[in-house]
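Note that this complex is displayed minus one protein chain, with the remaining chains in position.
Moving on, here comes subunit A:
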């Protein structure tokens, strides 16, 4: 018997990845925590942007050098939260010299292109439309490993994923932008937008997404097109 067990790199990596999840909804916190844990992340959940900053030591009460918690590899945050929105949290994180390199992912139940773009411009890695699914988390994990960065996921509602180029060279962001409209709760517009823009990309979808609901399937396809690599 070998004295040393060699683990595949991804196993070791995922066991070391720590996610800070931010959402004011208790239901969503429970779900995202489970999604992340089942994907082998370590998870810390907080219920507000303020608490997230406190956890990271960015609330002005501690020196930037003092961070007692586990190293955070990824922050995932909801967009719509009372008090501080996920966008505002994102900005604060990007302003911090300690944490600006930590990937921030925003989650939103609403697909609003201007919102997506604003968050991306501010440095968010990705937008995920809620409800978040296992395929989204798996894709995130793969992207992190590829990039060798930590991802911070905020539970902000992020409409249809807008991938940054470094994550996804094949996605034509101009296609996405042309197709995505400023939809509110009109799921039909989401469907037509998403299905149109998925055609140039891989249609391979994650096995966990059976997509019986038309609302979900197109967005899943967009989001999971990374997985096809």
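Following the convention adopted for this analysis, contacts are C-beta pairs under 8 Å (C-beta built on N, C-alpha and C of every residue); 3 or more make two chains touch, one makes a residue touch a chain; residues count from 1.
Note that contacts and distances are computed from a predicted model.
Q: Could you check which of "Histidine-containing phosphotransfer protein", "Prefoldin subunit 3", "SAGA-associated factor 11" or "Symplekin tight junction protein C terminal-domain-containing protein" matches the UniProt name for the chain that's left out?
A: The record for the missing subunit names the protein "Histidine-containing phosphotransfer protein".
Q: Spell out, residue by residue, where the missing chain touches subunit A.
A: Within subunit A, the residues touching the omitted chain are 25-28, 30-31, 34-35, 38, 80, 82, 109, 130-131, 133-134, 157, 185, 187, 208-213, 216.
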